[in-house]
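For this depiction, one protein chain was excluded, whereas all remaining protein chains were kept in their positions.
Letters are used for the chains, namely A and B, taken in the order the chains are written, and counting of residues starts over at 1 for each.
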Amino acid sequence: MKRLTDLEYLMLPKWNKFWYKFLMFFVDIPANLWNGIKGIGGSIASFFKAIGREFADIGKTFAEGDWKTKTSFLVMGFGNIARGQILRGVLFLIFEIVFVWYMITPFGGAYWVQMLGSLGLQGPEKGYDEILDQYISIPHDNSFRILLYGVLTIFFIVAFIYTWRVNVKQNKIAEEILKSGKKLKSGKDDLRSLVDDQFHKTLLALPLTGILVFTVMPIIFMILVAFTNYDGAHNGYTNALFTWVGLDNFKTMFSWDVGGVNYAATFGEVLTWTLIWAFFATFSNYFLGIFVAMMINKKGIRVKKLWRTILVLTIAIPQFISLLYVSKMFTLNGLINGALLNFGLIDKAIDFWGDPMLARIMVIVINIWIGIPYLMLIATGILMNIPADLYESAKIDGASGWKQFSKITLPYMLFITGPYLLTSFTSNMNNFNVIYLLTGGGPTNPAASGASGSVGFTDLLITWLFKITTGSDTKYYLASVVGILVFIVVAFISLVVYNLLPSVKNEEDFQ
Amino acid sequence: MKRFVAIALALVMVFAMAACSGGNTQQPASNTPANNTPATNDTPATNTPATNTPATNDQPATSALAGTYNIVVWTGEAAVELTKKQIADFNASNTDGITFNAEVNPVSEATAADQMLVDINAGADLYCFAQDQFARLVQGGALNKLGVKAAETVAAANDAGVVGAATVGEDLYAYPLTSDNGYFMYYDKSVIPDADVDSLEKLIADCEAAGKYFAFETNTSAWYLAGWFFGTGCVSEWTTDSDGEFVSVNDTFNSDKGLIAAKGIKKLVDSAMNLSSSSAAEFANGAAIVVTGTWAYNDIQAVLGDNMGVTDLPSFEVDGQSYHIGSFNGCKLMGVKPQGDDTTKQAALHKLAQYLTDEERQTERFNELAWGPANLNAQKSDAVQANPGLAALFAQNAYSVPQGQIHGAWWDIAKVIADDVKAATDEAGLKQALQNYSDKIAALFTMTAEEKQAWSAIGAIVGTSWDTDIPMNKVADGEFETAALELHAGEEFKVRQGASWDVNYGKDGVAGGDNCVVEADGTYKIHFVESTGMITLIAQ
Partner (left out) sequence: MNENKTPKRHLGLKASSAISNSIIHVLLVIISIIWLIPFVCIVLQSFRVESTYQVGYVIPKQWGLDNYIKLLDTNFPQWYFNTFICAVVVSVTQTIIVLCMSYTLSRFRFKLRKALMQFMLILGMFPGMLAMIILYRVLDDLHLTGQYGSSVPGLILVYVASSGMGYYVSKGFFDTIPKSLDEAARVDGATRAQVLTKIILPLSKPIVIYTILTAFMGPWGDFVFARYVSQMFPGAMNVAVGLQSWLATDTMTFNNYTLFCAGGVVVALPVAILFMCLQKYYVEGVTGGAVKG
């Protein structure tokens, strides 16, 4: 592939431009990777440099600071209190007390962190109690808790170090301000600034805390599980402890023969279907949604509101009701087959969910039923925003309806909804509800039997992952590996597509 | 510079979590005899009134167990009311001064294990489950095994098949609840002539002629599928060690007999009227035949009324010979969840479980719900013998195989056979389907290269019966020896490699030859020379 100059590129026909960009992305991968690695190397270097600077600054603060500052190194907030910033000082102090108490309390922070390396030493065992004629369990460690609270404690320690550093820095700044003869901010000033120039911190505090604890922490935990042998037989507290196994689980996932199961092929098959599904689910909804929107919006169509209202019913009604019901309608002896047989259209019931190909087509078709209304709503809004004079001039040029659509409507839609298409593609890759409620992943894929989670022909990576965690052997570690791979695939696709989007827009344009 | 306020806010949350962890997890390994879980350490809301209050005045403390216990019980929806009544009866019986304050929730026996294994500590204290989930529950540590004395009593009173199903190694892990988890055939008499019920071919023809479905859950459930293979004499027998780990399997589905079964299955799945289902409701949706169990009896009667026919499974014909379709003969069990440090509650729960599964309670369950008893005395009662559903089950029992311990993965592996068979176009395809199956089964016990090379002795020696490999250690290059064993005259054994019969030696160093026989009592080491295959006994 020859690299083109800017001029040559601009002269290419439209589709060639697209392909050029598409191919160049892959051509550029090695170079970009190398740059990325260099970039990471650079950031690591600058990170350590920054750490070095921090230490130097801390040392300097200690050496040059007065006794209030020096005491603050041990008793956080002391300097603030001594200099009259009571509110700040008390908060620092409380935080330090809580932290120290938590770390040294028996089986508190120190215990969890220290156990992280082994994930528990003493597994559960049974003893016989003759008097009551029963078996009792002997006290033991709990791997799950060690991992969970170990991670939380590390979060806590990092937060403490950071706060301590802020505490030191504040002393230094306060000293400088006092030296220059200015006044320090009072607690009242602090509070006021929280609704004014520091308002964003107030606004973000709660949402970010929630995300940190309920999204980031579980994801870190999940990633860590991929490096353990946590499964039904090693659940960490009632049967056996789990422990670190390094990269074994990734090796399993990419092996041709693990206990007779070809995990690599199974994964490849599920991934392929996931991508096919996401492609069809996204674009079938997209084009049909636009088509329906154009029909409803056409001049002279009556009761527009009624059509829209009927269509959006599928958004309004919870999917576990509608999809579960639709799935039952298409069973071998369900309503649809019954009706077709009665009308004599078929002479043998169609096994919609039993035939792999048919089941795959069915989930895509039924997904249209769920998905069109969203697109219809979006397209309605955009269609109304297309400048009418574009159509006027097209009409004067004698362009046909189809020409208008392909030359004006579609490009305009594609331009505006580019990012939406991308997110809808990735969210379709993770469309759990439609697949799980309609087919449960079935029909079973004989080639993959024996693989954890009994893989079916319509299983997406996400439903497979779920089935692993609820299947007969609950291999959580394998589910974690799948989860990480889903992330990698989604991230890769997003990167590729984002690179190609015509409307990578400057967010300030809209303001 | 006010970022510290934001940080402080953020940390309140982290701290709340971390502090909580510190709060209810202060009992790891050393200091308390705890399971280290909230369910046992902090009294949950449902347990609040007092997990073990002293007995009241009018009820003299007769036992260390006396007291009131709050418990959660899971049982199938149909049995909820009866179980409540039976627990009330237990309280009234005043056994050891124990009173239970029970919350009985409907959780189906078929899915109890899934729910239990999500989080054992949040699961029920006492729960009913179908036998196929037993292995998972033992492995997951969700069953507290019975005490020595209780195990003896229970084993003596119940059906040996059921007791075997609840046993791992030497230990009994659960209480037999029913012995009716088998399947047989229900049919619509208005469609199927009684004369045809013994022949699969006729039944399929009848269904096709009437445009009615033949519901047999072969494609989605290994439990139903396996019956075809048992009918032709195939076996799938699994052995576990005392921890519940599966160590070996004797599976003959991939054989000439298995091929016959596959041909039979093909007849059914190739029919347009075959429906892979075992739901009673199929009769309302155009089915004339449904293969299912006793639990569907009342439901099916509600749909078919007098037209309901019940009988054992039919026979199918291959190459002029007739084979009766077999089945699994299983049971439902009741388990006690391990209670950690609350040993008195645990002991009290065992008392309750024993009570709920005794003869009287099982009979009551039969009378109220038509669940077939596992208790030997209850089984003999006239009423049980006269029930049409159970009669069909007993008739089918002649062709059934007791459902022992089965590897959890088998259910997933075996259920695809029917799909493979359906896709097969010729006999080679059928063979391939069975080959795929047996490859997957064999691979469950994949061994390291080292294990594959290892030699062992096996036989009816030292209390084993051809089911346990006795390891041999290398004593010189190409020479191997067992530890000193006490052998008796007349006992037979062989030496094999990799715990498989692919490579084995017998008398006079003959590969695959006759068994070696011990000539005189004594303590010996079994000595084996790889190059010659010679086996000698070295007296100690």
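Going forward, a contact is a pair of C-beta atoms (placed from the backbone, for glycine too) under 8 Å apart; a residue touches a chain by one contact, two chains touch by 3 or more.
Remember, predicted model here, so these are calculated numbers, not experimental data.
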Among B:Val118, B:Ala156 or B:Ile538, which one is in touch with the chain left out? B:Val118
Among A:Val98, A:Ile138, A:Ala399 or A:Ala447, which residue is in contact with the omitted chain in the full complex? A:Ala399
So which bits of chain A touch the chain we can't see? 144, 148, 192, 195-197, 199-200, 202-204, 206-208, 210-211, 213-219, 221-222, 225, 292, 295-302, 304, 307-322, 324-326, 328-329, 333, 335, 338, 369, 374, 377-378, 380-386, 388, 391-392, 394-395, 398-401, 404, 409, 416-417, 419-420, 426, 430, 432-433, 461-462, 465-466, 469, 476, 479-480, 483, 486-487, 490-491, 494, 507, 510-511
Listed in rising order, the chain B residues that touch the chain left out are 17, 20-21, 24-25, 38-39, 42, 44-46, 72, 74, 76-78, 103, 105-108, 110-111, 115, 118-119, 121-124, 278-281, 284-286, 292, 295-296, 299, 302-303
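Simple rule for what comes next: only the chains that are shown with their structure count from here on.
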State, to the nearest whole Å, the distance from the C-alpha centre of chain A to the C-alpha centre of chain B. 39
Touching residues (chain side chain B, partner chain A) in the complex: 1-15, 17-19, 21-22, 25-37, 64-65, 114, 117, 120, 136, 139-142, 144-150, 213, 219-220, 272, 275-276, 282, 285-287, 338, 340-341, 343-344, 346-347, 350, 408-409, 411-413, 415-416, 419-420, 423, 433, 436-437, 439-440, 442-444, 446
Write out the stretch or stretches of chain A touching chain B in their complex. 88, 91-92, 95, 98, 102, 105-109, 111-112, 121-122, 124, 126, 128-129, 131-142, 145, 148-149, 152-153, 155-156, 159, 162-163, 166-167, 170, 173, 190, 193-194, 198, 201-202, 204-206, 208-210, 212-213, 232-233, 235, 237-239, 257-261, 332-334, 338, 348-349, 354, 442-446, 449-450, 454, 470-474
